[in-house]
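Left out: one protein chain. Kept in place: all the others.
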Amino acid sequence: MADIKLKIKKKLDFPLEADSITPDNFAGKNIADIKKLPLFYATKQVTIGDYFEVSGKSTDVADTVIIIDGDVSNVKRIGENMTGGEIIINSGVGMHVGNHMSGGKITVNGNADDWAGAMLQGGELEINGDAGHYVGSAYRGYRQGMKNGTIKVKGKVGVESMLWAKSSKPSKKWPTLYCGSADAFLGIHNHGGTIVVEGDVDRCVGADQAWGNIVIKGKVSRLLPSYKKVGEVKEVQLPNGEVIKGKFIEYSGDHTIKKETNGRLYIAA
Amino acid sequence: MVEKVRTVKDVSCPFCGTLCDDLEIDVDIKKDIVVEVRNGCQIGTKKYFSSNPSDHRYMKPLIKENGEHKEVSWDEALDKAADILVNAQRPLLYGFSSTECEAQSKGVELAEMLNALLDNTASVCHGPSLLAIQDVGASLATLGEIKNRADTIIFWGSNPVHAHPRHLSRYSDFIRGYFRTDGRNDRNIIVIDPRNTHTAQIADKYIKVNPSEDYELIQAIRAVLRGSELDVKEVSGVSIDDIKELVEVLKSSNFGVVFFGMGFTQSLGKHRNVDTAIRLVAELNDYTKFLLIPMRGHYNVAGANQVFTWNTGYAYSIDFSRGYPRYNPGEFSSVDMLMRDEIDASLIVASDPGSNFPAASVKNLFKHPLISIEPHKTPTSAFADVILPAAIAGIECEGTAYRMDGVPLRLRKVKDPPGETLSDKEILEKLIEKVKEKMGE
Partner (left out) sequence: MSLNSLILLTGRTISQGVALEGGKVSRENVRAAGICTFDADDFKKLDCLVGTPVKVITDYGEVVVYSTITEEGPHQGIIFIPMGPWANQLVNPSSQGCGTPTYKGMKAKVEVVKNGKVLGALELIGRLKEA
């Protein structure tokens, strides 16, 4: 294990785009080279060294741990495209954290802004605060979003989280979101994603779900009329093998998509 | 007989997205002012008359000095404007919906040079419709098709009597069409709205829906259309029986259309309201012909979307900060960026965010230098640091505009630009030259 420590050293009047901060980009580089990696601030290209104090040593991707200190809540795109290693962020973080990542782990010890874990292909994203809108969602114009991996949000996720999520039974890819509570349109256009909510969700959960599993342990502010009650269950078996115990009312939907559907929504009884 | 008045016929009206192309304008030859407008609605007519010189029409460039607007030369005004833009770290170029396509194209050029944010009024209007179309496509039509064929017309979250006054008489309701030879009597007008609007009052059927609950209603309609028996008795204030009746009416139409407006795009759900409406229309095509058309507000916002898309690949909320165009409404949209105070200078062209943006975002807009390319005194231009007086497209200069259904029509010039005004296109061209100079190109 090798740690690289970054500490932000300038006040940000505009967002900083930091897609170069990934274990993949740091692996095998010395500190001087890491400092030269590009960042974008307003319309100017700058370097990591311009905005961060850097220390530590790097190794190969899988063993690289990047620890970021200071307030990076206005720093976007950290962890973009990463395939392994770890990033620990000790504050809130800006938009697009961990987007397109396919392996490794990102931990945010604060709130995350919109688009956290967008287009996730694998790996783990853990947010120990609230997250913004579009958590684990597809980007504009994409018909498939999160395809694998796990996102855990302790607090609330914003609207349209897990938009266009797509699982694959043959490849055993089960994109999964765990969260404390959720805003409107959770799991919209779901194509096989798994969502488990510890608390309450707002309206339109499971909108236009083609198939998938959404488990709500709290309350739903308004259930879509296109969902129909199937029965009651004592536990929910998720496709990733997990079993959630408890009494739930089982609903099928979204019946806007199909008259008979494998889409399921479970709401605590 | 000396001609006192010049009549221009077949004039395209530069107000709303209906882009009526049958106006007749009489211009006093000596004074070069509009003296009569025929065929226009109240709003279009007013626009032509208010192009005449008045105390709220700008004739010369102005720069704010000690809290007052002072008349200056074009050179001085353009120089100051270019200074503001070149020295900004995050400039915004916004508006473009009330001008013609060539000017819009110049806006793209300028934004790219400055690595700026480029946005048009779709951002606060039908942007959600574009987002929905990008996700699920759309089955669209031209207004002529509607006039000639449509027997079932739904206005959802749209009030054309007020917002598109001649829409009903030219295309969607009263007019006789090739297959609708009995005009109004050949059509079934359905209005779905939280209020019993004036459009609802002249419709055949009015369905009252709870505000901000349109999405649930459309989901219910779609599920019933698929053959499902729903568990509930009422959705969004509409009874299940009314929903089933509506589904039968839609299925047995000859040729249906859904016209939709801000009731969808500005209520909670935003683009998802449009998304599900598009899917409903698509699914109705299993039974009959059904299409939808967004009721675009400005006469050339559709043109701005077209021009921006040809040039950058994206229709609005475009960021050039990294040297190439990127698109992400919510991140690069004007109001959101202003709410996060991420803009430090703005060029407002042919639009009035001072009036039309939420107050908190206007506050941040006003904190920084503002350049206004604008014919009239508005709550935006009144607080601008530089005012570049524009000729009005469709009245004082020609150009192309795109109607709500994507049909391009030519705008006419009925009189000369008054005072020292220049067309938006000329102003932007001159600004581009000044910016190039200052950037050392």
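So that you can tell them apart, the chains are marked A and B in the order they are listed, and the count of residues begins at 1 in each.
Basically, contacts are C-beta pairs under 8 Å (C-beta built on N, C-alpha and C of every residue); 3 or more make two chains touch, one makes a residue touch a chain.
Computed from a predicted structure; not experimentally measured.
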| item | value |
| --- | --- |
| Candidates B:F290, B:F357 or B:Y402 - the one touching the absent chain | B:F357 |
| Residue touching the undisplayed chain, where the options are B:N196, B:S239, B:S252 or B:N285 | B:N196 |
| Which residue of A:G158, A:G193, A:G206 or A:P225 touches the chain not shown here | A:G158 |
| Per the touch definition above, residue among B:P61, B:P91, B:G177 or B:P329 touching the missing chain | B:P329 |
| Per the touch definition above, residue among B:N115, B:S236, B:T276 or B:T378 touching the missing chain | B:T378 |
| Those residues of chain B which, in the complete complex, touch the missing chain | 15, 41-43, 46-47, 49-50, 54, 56, 123-125, 127-128, 131, 159, 161-163, 165, 194-198, 200-201, 211-212, 262-263, 265-268, 270-271, 297, 317, 329-330, 333, 335-336, 339, 352, 354-363, 366-367, 376-379, 382-383 |
| Chain A residues touching the omitted chain (full complex) | 114, 132-134, 158-160, 183-184 |
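Please note the rule applied: only the chains that are shown with their structure count from here on.
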| item | value |
| --- | --- |
| Euclidean distance of C-alpha centroids - chain A vs chain B, Å | 35 |
| Of chain B, residues touching chain A in the complex | 89-90, 114-116, 131, 134-135, 215-216, 219-220, 222-223, 226-228, 230-232, 235, 268-269, 272, 275-276, 279, 320-322, 327-331, 342 |
| Chain B partner contacts - residues on chain A that touch it in the complex | 13-15, 17, 40, 42-44, 95, 114-115, 133-134, 139-141, 143, 160, 184-185, 188-189, 203-204, 207-208, 222, 224-229, 254-256, 258-259 |
